[in-house]
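A single protein chain has been omitted; all remaining protein chains appear in their positions.
Coming up: chain A.
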Amino acid sequence: MTPEPTPGGGPARRTVLAGGGGLALGAAVAGGAAALTRDGDATAPVADSGAAVPFHGPHQAGIATAVQDRLHFAAFDVTTDDREKLEKLLREWTRAAERMTAGREVGEGAYGGLPEAPPDDTGEALGLKPSRLTLTIGFGPSLFDGRFGLKDKRPGALVELPRFPGDNLDPARSGGDLCVQACADDPQVAVHAIRNLARIGFGTVAVRWSQLGFGKTSSTTPDAQTPRNLFGFKDGTRNVAGTDTAALDRHVWVGAKEATGGGAWMAGGSYLVARRIRMNVETWDRTPLAEQEDIFGRDKKEGAPVGKAKEHDEPFLKAMKPDSHVRLAHPDANGGAHLLRRGYSFTDGTDGLGRLDAGLFFLAYQRDVRSGFVPVQTALAKADALNEYIQHVGSAVFAVPPGVRDADDWWGRGLFS
């Protein structure tokens, strides 16, 4: 890996900070493995360093990247029927994303321009570090409905999810022609990114819904502890590791062989399922400890599977209750289906009945949803003991194209060319 040229010219904030602060971040960014982190993850600098994650590459950042602390996820409707205008926006978005992920301002910046004009950048990220911001774009099934002549480009794997028992989906919080996932270690950096992309998009796209996530619930770094969800448990401990290239190729990245015909542009991409899962935390909190542990199939302290000592110990599924969450969700129970999970806990305040409007904003990347999320969720929706305490209230699926290769490439070039 060689150092990235700074998008847009000029010094990148990260190098200046690295020099001024006496931290060897430049080496960490450029050398990748040069800096071992607190988490033991060789691919990404520690969160506190606030360094930048390279934007260019064969795959989009924000998938295998070590999971950042905060999320702002937005789904957009395309409001124009002009394909050229949409392409132009995707190019503009790509350039803005290059700048923001490098810790730079959008366009001509937040100050210093014409006093009569509103500044290009909204300014709230001034003085903040890049904070490992990643911006990841996805294309929803509705983008391929014929408005933009993309019908023939719809990959076979981009299916609408079936209706699962218990789903109570709000259409206003579901679907979307496009999505952008912004992950960063600083929430203001993530919100700044979505806000500025939405602003650039006015007149071409409109935000359909968006979701803030305040705490990560997954880890893509194999040796790290799995962060707890709002039920107080570790879940998804057998996540695909961002460093395990063999597992990524097997379970996450779309291979060149299956990306054929109209869907050839997806080689190196992935499929994203987003589910807003409301958690009834008040009733859960009244549940006895033993029952909580039975429901998950883990102990609360360690997160160890039933009868085991540590969270990463191999579970013995038959020791668990048949309706326990781990048993039903485990790859061995689902034909080996592995998901790369990147979900975040959320609360959107309270619901008017004095209850936390809280839950899990579930994000999972996979090579094919038909052999990934769909079989797993089919099993869970049917029998999971956890269903008494959760409800899926929002849902979306997106085709996530491969990475932007360089400063001339742009999000969706393969799809539109």
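Quick notes
Operating definition for what follows: a contact is a pair of C-beta atoms (placed from the backbone, for glycine too) under 8 Å apart; a residue touches a chain by one contact, two chains touch by 3 or more; residues count from 1.
Basically, contacts and distances are computed from a predicted model.
Note on the omitted subunit: UniProt lists it as "Lipoprotein", one of the names in "Sulfate transport system permease protein CysW", "isochorismatase", "Amino acid/amide ABC transporter membrane protein 2, HAAT family" or "Lipoprotein".
From the set A:114, A:246, A:290 or A:353, the residue in touch with the chain omitted from the display is A:114, counting the whole complex. Annotation for chain A: contacts to the undisplayed chain at residues 8-13, 16-17, 20, 77, 79, 103-105, 108-118, 121, 125-127, 172, 199, 202-204, 206.
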